[in-house]
Each structure stands twice: as structure tokens, then as C-alpha cells.
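These notes are about the structure you will find just below.
The complex is shown incomplete by one protein chain, all other protein chains being positioned as in the whole.
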Amino acid sequence: MSIDISVAAPATSVEGRSPAQLAWSRIKSDRTAWVSGVVVLFFVLLGAISPIFQRIMHLSPDQFSPETLDENMGAMPIGPFGGMSTAHWLGVEPRTGRDVFLRFVFGARTSLSIALIATIVATIIGVLIGLLSGFFGGKIDQFFSRLMEIVLAFPSILFALAITPVLESVLQDAGLPIGNPTRIPVMIFVIATFGWPYIARIVRGQVISMREREFVDAARALGASRAHLVFKQILPNLWAPILVTVALNIPTFITTEAALTFLGAGVIEPTSDWGAMLLASVPFYSVDPMYTAIPGFALFFLVLAFNLFGDSVRDALDPKSSR
Amino acid sequence: MSLSKKAIALVGTLALGVTAFVMAPSTQAASAVNGPAPAIPGATKGGILTILNQYDFEHLDPARNYVGSALDFYRFFVRTLTQYRTVDGKTTLQPDVAADLGTTPDGGKTWTFKLRTNLKYEDGSKVTCADLKYGTMRSFNDEILDGGTTYAEQWLLNPTNFTGPYTQPTGDLTSIICSPSGDAITYKLSQPIPYFPYVTTFGSFSPVPKAKDTKLKYDDHPLATGPYKIQSYDRGKQITLVRNQYWNAATDPVRWNYPDKIVAKFGYEQNALESLLLSDAGAARTSISLDTNVVTNLPKILAAPTKYKDRYLSFASPYSRHLNINMTTITDLNERKAIQCAVDLKTVILAAGGSSAGTYSNSLIPSSISDGYRNFDVCGRDVHKNPEAQVAAAKAFLAKAVNPKMNINFSYRTKGTEPQRAAAIQQALQAVGFTVTMKALSSATFYTEIGKTDKGVVQADLMQTSWGYDWAASSGIIFALLDGRTITPTDAHSNYSRLNDPALQVLFEKADLITDGPASDKALGDIDQKAIQDLAAVIPMYFENTNVIWGSKLGGIHADGGWGTISPISAYIKK
Partner (left out) sequence: MFRYLVRRIVGGVLVLGIVSAVVFGLFFVLPADPARLACGKSCTPELMAQIRHSLEIDQPVQVQYARFIKGIFKGRTYLKGTEAEIQCAAPCLGYSFRTNELVTDLLKDRAPATLSIAFGASILWLLIGLASGIISALKRGTWIDKASQGVALAGASLQIYFVGLILQFILVDKLQWLHSPGYVSPFDDPKEWAMEMALPWLTLAFLLSAIYARLTRAGMLEVMSEDYIRTARAKGLSSRRINFKHVLRGAITPIVTVFGLDLGSLLGGAVITEYVFNIPGLGRLATDAVSTVDLPVIIGTVLLAAVFIVVANLIVDFVYMFLDPKVRLS
């Protein structure tokens, strides 16, 4: 057995008549939650409306602008701060002249979509397995616990790098087109595969503590089916810990996505992505620091905001667990 | 013609003779044959030369070495039959283990070299003609000693089907004959090769004593015949060379021996190396990197030219970067011409790092091979003056094309600036209406994958490839890249365009018979022009430049015309 490192303390469920209302009122009065929530929303929104910027600027994120580069000076952007100008708000990419702002907002779209889908997939798997494991116990529990142990024994990043070309070829053999249509599903699969055990373990703990509670006993005495017990009695009472786990896992998934892309197992050129932007900026960090700083700080603020927001949600749902 | 695909997939550049051969080597036989090599002005003996590389040398076993920088470096301890010497920017071919540059009585089919008889290995034992012969014979055992050139196997007569001494311990390669006194060696070839003395600069023409052949382990310690020997070698990390007391400068016209010790360290990262050498701090002052083409920090150097005047060099490498259009999947000539016109060479060279990264090219033959090169128009314009995409012309060609394949599968490597260049090409093609599916492949698999011609394999329509010639003549380029005879049922070999045009093949068969260097260059230059201009099988983009920087305390660094790399062979430590 091992102990989850990404989540500080497992939350216990909230007692009381209207936990949702209670939690909401707590969040409303929490300044950190507001600020971080707004930051998260801001990035999500940027990503969501990125095509609008493309329209306004009459420019695609993949559009090369050779006129913004100095051919005789190593093809670096002309002008200060990586070629910032009224036409290119955050400057241009060295050697290509692609607009950094557009690549940044489209990158937000890619990075966040992949991380969110991976989160949803991991959550569904984690919750299902956690439920089954916790509710039935015995052989089923043992099987899933072993499975989790095995998954967690894999050096995840390393294995993900090695396995990506294998899975890609499997998908391509199945008829999916080459490039991002196969790469992105593989990334989601890999991230979710190594992410679900953290969620499953917490859910399992919650279910075990809940399955002997009065209301479950009562339902059982009334002759409710197992499915009814699991999905109608126990699951609805688990939304709080699941929500907390998800909130705290999203930043981990975002950084894993960026790390995979950074290491070369991520989205493929010319699709923009924050990890890819960081990777592309590495050679230029000393000559064009702006280009590194933009995706780097954005990733930092987004993850920080998610972390703070996750903490706030947890505090709101279970004031005991923190401080 | 088969050149190793593996070699071009490797890290360094591989190249021979940036100088074209102006005269047939046989007429040079009377030139100076003895050492020592002319002294470098201001050079003194002593000190430690440090080489900081990103990667270890792939192979140092002379039978397996096929990478420019390693071929240059191992001259410190390996001597070959003939070898290059670059002094004051001039590169000449010199006899090395040989005592002359060879003579041929029959127009290049039989070659005889006189040998030096007073050479010794690092253990004091004598270098013999039999060792030289054995060195070539062991290179036949390809399946064990992989890597290296295949010229010996290709061109030496082999009536007994000798497969190498490891598989046939008692076999013999009868086409190499040592004179009874051991002071001359004769090679019998299956076809006239007028440039054979250039080919003998490769390691499969170096002496290896049979008794000391450690097979795979020989790679870690080839027995030294040069001014240095290997003291220690920790693969992937460091190799240390110290003086070889049995080397005699008077017998060696191509090597210098200024430093007391040479230490090469591996495992550095490109940018770290650039910054380190630029900073010129501490040990970096006596350091150079043999596999680092300065890219990122180039603007800093270009901005302060006087500051780096004595320790920066930019020179043309023999590396052509081009696009291959697959003739078997893009069958319509107008469509190929549309692609050729659509590619924007300017964005490509910007993506590669700007004008210091390379020079636009219209041809697969570099302008330095003056008999083969001509400046013909591609898509109706001189690409040197007008490298931008010809969008209108491209659209016009596309309109004329019959059933054009609008979805283009484009394969490229995920190496260096190649993804950015590929993105530039994708952009340019999309601008005229193509849809481009990008297929990124790792360096390790790229050339294998795009060469596949097996039935059922989805072949790429467009491939971003490169070629570094093995000797500076059209024959080192065009046979490998455009000759339809290289294509087999499973592999296009290096003819990635799958070009197999009947009219061109007639020209190839004629070119086969030409033994005169300039005439051969010219005939192949015709083929080059036809393949590019008329058939649009290839889109040349640029010839790469190499930009190198080294520590301020190093002198005697030069661009080696023989191997096309930066060379430390005449380096000395400034006092």
C-alpha cells in the first residue's frame, strides 16, 4: 500500500441538512476562492473564445510572418520583447514569426481540453472502481487494490513516453488518421491510466466508511438491489469528496500533459499547446526570454489558481480538514 | 550506389572533399610524400586540448566509422591508405600509410600504391601490408561490424564470394595483393573508379593486425598508428588521448601533434555548450565542440563580430536540405510543379535559423562542384534572388493538374529545426489549397520508414530529407538520389522520390561509362537539372552552413575541406 501524495488529506463527507448550501456560502465568502476561480475561468474562457481572436486579428495561429523576423540575425523577432507590437500583442515566435498571443490562446484550448477530458475519464474509472472495490470488498477489492498497486509501480512519465508510439500504431492500424487524431487520444489514455488510482483509492475509503451506515442498512433491509445501493444510496453522498479530488487532480493532469508534450510525446506541430510552446522556447531562453516567460508563467498561474481553488472547495465542503 | 542511410541519419555531417577534384589523382603521384606536416605559424607544443561534444562518437573502429566529425577526429590515432590535409584553406589528398597517391595502368580498374615500410603501432610492432589487407577484409563482416562505408565490398573484385574473416577464417580476398617485399599494395576493381584514391581515405583502408583484432571491442580501442593513442575510453562520457611514442612525424604529412593530451567529453546539451563556449570561462578557453553547430546564440556572435573574430567560423557544409516528392503517389507533373512553386524557401530558411544557417539552393549539387552545378530556374525564378513562394504559378499548375491528390502526407523528422521547417512547408502548401497531414518520425526510424516500398505500406507523398555527399563530385550525389536502379521491391534506398524515368535512365547508363571527372560531373548535372526542372521530383531548399565557436586559447582550428567539418587536427594551446 502507498499513500497518495497529490492530495494532502482525504476529505470526509459533510454532515448536515444542506451541505451544498453550506459549502456555497462558504465559498462565496472566501476571497481566495473568488480570485483563483476568476483566474481559472479567465484561462478557460480565453481558450474557449480563441477562434474569435483569430477572426478579429485576421491571422491564424499557424500563420508564418517572415516580415517580422531578421533573416540576418538568426531569424529572431525584430523589435524589443520578442517583437511585441500592435499587430502582435505578445510578440512573435523566433524563426517562424507566428503570433505568440494567438498560439497562447489556442494553446490554452489544447492543453485545457486534453487535461479536462483526461480528468473526466480518470474520474469515471476511478469512481467506478472505487465504488465496486469499497462496496463489495473481498476478492473484488483485493483484485482492484492489486491492480492499483501495479499501476502505481510503473514509472509513469517514462512508461508514457515509451508506450506512446506503440499505442499510436495500434490506433493507426485501426484506421485513425496519423498525427493529432491519434496522438491526442493516446495522451488522454496515458494520463487517465496513471491518474485513476488516486481517485479510486479515496472513493473506496469513503464507500467503506459509508456502507455500514444506517441509511444504507435501512435500504438494504428494505430489500434494495445492490445496484440501487451503490448508485442510488452511496454515490449521491460521495459528490463532495469526488469534487475535491477532481479539483485537486486537474492541475496535476495539466502539468502532466505539458510535461509529455515537453518531452516530445505530446501534440504535433503546428497545433499549439503550452507544453509545446515551452519546449520550442528552450533554445531561445537566453536570447528571447519573453518567449519562454509567456507560456511558463501562464502555466504557473493556471496551476496555482487551480490549486488554490481546489483547496477552497475542500475547505468549503469540509472545514475540519484544513488549517 | 548505396550510401548508408544510417550515416545520414546520424548526428554529425558526413562529407568528403569540399574541394572538387580538379585533376585525376594519378597525375599527382609525384607530389611530396614525406612528413612532417607544415608547421602552423605561432604554434607551440604542450597543454591539454578539450573537446566537448553532445554525443559520443558513434564508432571509432575504422571499419565502422562513417560520420564526418568522427572521421576527422580519429585521424589523431588512425592512419589510412590516403588522407586529406587542409593547410591555409587548401585541401589536398596526401599519401598516409601509402607512400604515393597510387598509379593505375588501365584507367582506374587496377590501383597500386607504394607503402611506407617504417610505420609502427602503439605497441611498437610493425605495420605491414598484410595488416592493411586484413583491415579491408574485416570490413566485409558487415553483420558484426555494422556502420562504415561499403565501397570496398562494392568495388573490389570478389570472385570467391569472400564474406569476411569472421565467417570464413580461412578465406581470402584475392583482389588485394601485397608485393613480395611488402612495400606495395594492389587493388583490383570490378569497374573503373577514377577517384579511388579518395575512397581509400575511409577507415576500411587502414591497417589492423589480425592477431589484435578484438572484433566488437576494437571499437573501444583501435590500435594507434597516429601521433596519439587512446589512454582511456569511457563510452558516452570521455575519451583521453596521450602521445604515441612510436609515431614519427617524419613519416606523416597530414598530422600535427601540438597538445600533450586530448580529452573529449560527451553528454553536453546543445545550448549549454553554446553558452559555455561563448562565455570563454575557465576550461572553456581551451575547448571546442566538434558536433555543435551554433544556432541559438548566433545572434549574439553576429551582433559583435570583432569580439569573436578569432574564434568563430562560418563555412559551407556539404549538406543539402531538400524535399522529395513521391513520384509513385503524386503522378501528375502539374501537381508536382504546383508543389514545387508553392514551397516558400524564405520561411524555410527562417525556420532553420536565418541566412547564417544556410544558403538557398536550386540544385542538389552545390556550386562548389563547379563542373556539375548550374544555376537554373526553379518554377521560373532564380531561387537565390526570389526565394518566396510563387503562389500564382502554383495555383495555375494546380488548375491544369488532372485529378490532383489534394491531401498530402508529409513525413519529417523530429530533430533540430526540422519540425519548424515542416510547419513552414505545411503553411505554404495550405496557402494554395492543399491539405497537409503531418507525420513526425523519430530520427531512429525516419529514413527506414520513408524508404519502404513494400506493397500495402502507406507511402509518404512528401518527405523532408537531407544528403551529405561522400566525395565532392556529382557522382557522390546524383547516383544515390535520383537513379531508378536503387529502388528494390521493399526499399527505395536513398532515391526517396522513387524517380525512375526512362529518359533519365538512359542518361544514367551513359554516365556510368564516363571515367573523366569533369565530364561525369557535367553529365550528372544534366540529370539533376532535368529531375528538378522538368520532372519536379525534388525541391532543393538550401545548403547548410556550419557555425562554430571555440575557446580563445585555442589556435590552429580550421574547417577541414576533406571531411567538411571543423577540425582540431592542427590545434595548439596558446601560451
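In this document, chain identifiers A and B correspond to the written order of the chains, with residue numbering beginning at 1 in each.
One rule holds in what follows: a residue touches a chain if its C-beta (ideal position, glycine included) is under 8 Å from a C-beta of that chain, and two chains touch if they have at least 3 such contacts.
As the structure is a computational prediction, the values presented were derived from the model and not from experiment.
K.L.:
Among A:V127, A:V203 or A:A259, choose the residue that contacts the chain missing from this document, as touch is defined above.
P.N.:
That would be A:A259, which touches the missing chain.
K.L.:
Write down which of B:T186, B:S443, B:S466 or B:S552 is the residue touching the left-out chain.
P.N.:
Spelled out, the listed residue whose C-beta touches the missing chain is B:S443.
K.L.:
Check the options A:I157, A:L176 or A:L229 and report the residue that touches the missing chain.
P.N.:
Spelled out, the listed residue whose C-beta touches the missing chain is A:I157.
K.L.:
Which one, A:S85, A:N237 or A:N307, makes contact with the chain that was left out?
P.N.:
Reading the full complex, the residue touching the unseen chain is A:N307.
K.L.:
For chain B, which positions touch the chain that isn't shown here?
P.N.:
2-7, 141-144, 146-148, 150, 153, 166-167, 215-216, 234-237, 267-269, 272, 275-276, 279, 281, 442-445, 448-449, 491
K.L.:
For chain A, which residues lie in contact with the unshown chain of the complex?
P.N.:
The list for chain A reads 1-3, 5, 8-9, 146, 149-150, 152-155, 157-159, 161-163, 165-166, 169-170, 251, 255, 258-259, 262-264, 278-279, 282, 285-286, 289, 292, 296, 299-300, 303-304, 307-308, 322-323.
Here, only the chains that are shown with their structure count from here on.
K.L.:
When the C-alpha atoms of chain A and chain B are each averaged to a single point, how far apart are the two points in Å?
P.N.:
The mean C-alpha positions of chain A and chain B differ by 46 Å.
K.L.:
Flag every residue of chain A that touches chain B in the complex, lowest number first.
P.N.:
Chain A residues touching chain B: 62-64, 66, 69-76, 95-97, 165, 177-179, 264, 268-270, 280, 282-287.
K.L.:
Flag every residue of chain B that touches chain A in the complex, lowest number first.
P.N.:
270-271, 275, 295-300, 302-303, 344, 346-347, 349-357, 409, 414, 417, 419-420, 422-424, 426-427, 437-440, 442
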